[in-house]
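Note that one protein chain of the assembly has been removed; the remaining protein chains are unaltered in position.
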Amino acid sequence: MRKLLAMVIAALAILVFLFSFSFRNEGKKAAEVIIRGSGSTFLQPQLEAWIQGFLKDFKNVSIEYQGVGSGAGQEQFFKRLTDFCGSDPPLSRQTWERYRGKVLQLPIILGAVAVVYNVPELKDRCLKLDGRVLALIYLGRIEYWDDPMMRELNPGLDLPHRRITAVHRSDASGTTQIFTTFLHEAAPDLWPSDLVGKTVNWPVDGKGRGVGGKGNPGVVAALKSTEYSVGYVELEYAYREALPVAAIKNRDGNFVLPSVEAIQEAAKNALPDLPEDPSEDFSSELQAIVYAPGNGSYSITAFSHVFIRTTYSKEKTWVVREFIRWICERGSGYVVEGYVPVPEEIRNIDLRALDLVRSG
Amino acid sequence: MRDVSSRREAERLSLVRRIKDKLFLVILVVLSMAAFLPLFHIVASILYYGGWTLLRGGLSFLVDTPPSPLSSNLGGIGPALVGSAVLVFLTVILGLPLSFMAAVFTVEYPNTLVARVTKLVCRSFTEIPTVLIGVLSYTLVVIPMGRFSALAGAVALAIVMVPYSYTYMEESLASIPRTYREAAYSLGLTRPRAVFSVFTRIARRGILTGVLIGLAKAAGETAPLLFTIGGLRHAYFNGPDHPVGAIPLLIYEFALTPYRVYREVAWGAALVLIAIYLVIFVVLRRTVREVRM
Partner (left out) sequence: MRFPSREDRMFFYMLLPFAGVVFIVFVLLFEVLIQNSVPVLLREGLKFLTSSAWRPSEVSPDQEFYGILSPLVGTLYSSLIALILALPTSIALAIFINDYTPPQLRDHVTGLVDLMAGLPTVLYGLWGAFVLAPILKTYIMTPLSLYLGFVPVFGCRPITGFTVFTAGTVLSVMILPFMTSMIRESLASIPRTYREAVYSLGATRYEASRMLVSMTKPAVMAATLLGFGRAAGETIAVSMTIGNSFGLPLCMFEPSYTISSLIANQFANAGFYHYMTSALYAAGLFLLATGLLLNSAGVYMLVKWRRTYRR
């Protein structure tokens, strides 16, 4: 009996000790201020790199980010489980209207989707593709690599008479949304708007020539093990896996490979169609940057965003502001391979947010 | 003549039977070996891959915070280790009294409706997919509280743990011989006294087993934590009503990323997790012969 009592008391003591952490946390001075964010898995490596850099410069603060997916990130952000949200797509118009004036959307980094292929005959020679041909491939209407339309785009290449396997994502993903938006923008008569989204019922699957892969690694694995296949992945994976990347015909008719300059040029050319203020509606932003005009723009490009609130508690306001400022001013020194920093003009939009965040 | 042929027949038959018997033995041994092969393979893989990680990271692997995805620096699993310890503690605090009192109740008042229902419910609870318990805790604890927390995780883990520890405690309390019970009452002890000072002592092995099973579950389960604890990487601990990390969750999350350093950390964490599990298991085996999980 006495032993039991001692154990109960010990347990209570530990419990009190554990809870003392949470009080210290909410208490007045010195203790760490913690900012939590969650969302896009695409953004995670870049944000982690920024967070670690930021934490080196600032003591007594901490930032946590969890890659749970853009959708989950938004849900947790609006349920106030987190302080900021990493999201690939901007807010939809309805959501933006519901939270109008309370949320700021900051285009924080650029990413691109690369069209990759596995055709042994081509070795290192670069394939040229355009939106119409890609749409026809994913519709299942172009069946062979040596289709007349393919030969017209690639006059110098010796294309084999082999069936094309079209690889796509099997899970809901922003990559799919960007890619299908491009197909729709570039070939609206072929690729209808109800085939645009995070998950799509791929027509090519119905012809038995489509293959799904889970996540970017799944697509890469499927592509590598299936000869004569074509697929789309985040640029970073194309680099890391040394996959051949196709040049894509842009709005001005040039075939462009995804390079830092080409991606930034697309962002700059999208600027006229973007709002100037981060509190405004960005919902049509993807249509502006995908298949953007400009001589050297890469067509399958998109922003990733950080959403913040307009009001925070006093300590958090400071940290959020400093973090955003740090990303804009010093973040470009910490950019991870495969990501592209936003051009100066976009950074100015983000810096404008600093004035809009108030404590209260 | 007939005699000879029937004897031959019998010999042939017995030969067939002996061959069958030998064949059976061979199949039995092969299948039994095959049954254990995965266990050794799992342990060996974890020792091999996790061993490299731990060798590279050294002791600081247990203390440091996790690396950034593309860094060459290994970092560590400190926050997750702290988080797991907190979770185990909170889970036992929540689950132990619950399962013990419920066990006492069903043994002492077996003919009441509540006792019968409790017994039935606990039996079926071991079969409930643990991810649903995570969903339950998300709906009932995380959303009303407004944030992920160690508490929400502990609630989920306690719900997973209770049926297991309850079963052991109930069985050991119920198996106290009638004579002992009568002896206790004949001393003039009231029921609460008899339960707490006599029966509990007699059944202490079973009770300890229940606690240890709870520890093992709380340390090793992943699915109940998916939507409840939130995870923590750059800080160690901010209180039980704040998000924490946990080793199993860290393994699950890191293993599914494409980054090499994260996978290395996942294997290292797996080695730590299996070590913790083995310690609990060895203690368990010392207290009780058979362990059912």
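The letters A and B name the chains in turn, as written, and every chain counts its residues from 1.
Quick note on the criterion: contacts are C-beta pairs under 8 Å (C-beta built on N, C-alpha and C of every residue); 3 or more make two chains touch, one makes a residue touch a chain.
None of these values were measured; they are calculated from a predicted model.
Set against the missing chain, the residues A:184, A:198 or A:268 yield one that touches it, A:198. Only one residue in the set B:53, B:91 or B:130 touches the chain that does not appear here, and it is B:130. For the options A:53, A:160 or A:212, the residue in contact with the chain missing from this view is A:212.
Seen across the whole complex, the unshown chain contacts chain A at 68-72, 74-75, 92, 170-172, 193-194, 197-199, 201, 211-214, 218, 221-222, 225-226. Think of the hidden chain as still there; on chain B it touches residues 17-18, 20-21, 23-25, 27-29, 31-32, 34-36, 38-39, 41-42, 45-46, 49, 97-98, 101-102, 104-106, 108-109, 112, 114-115, 117-118, 121-125, 127-133, 135-136, 138-140, 159, 162, 166, 190-192, 195, 213, 216, 219-223, 226-227, 248, 251-252, 255-256, 263, 266-267, 270, 273-274, 277, 281, 285, 289-293.
In this section, only the chains that are shown with their structure count from here on.
Residue ranges on chain A touching chain B, taken from their complex, read 1, 4, 11, 14-15, 18-25, 32, 34, 36, 44-45, 48-49, 51-52, 55, 62-64, 66-67, 79-81, 216-217, 237, 240, 336-337.
On the side of chain B, the complex with chain A involves touching residues 68-71, 86, 89-90, 93, 142-143, 146-148, 196-197, 230-235, 237-243, 253, 258-259.
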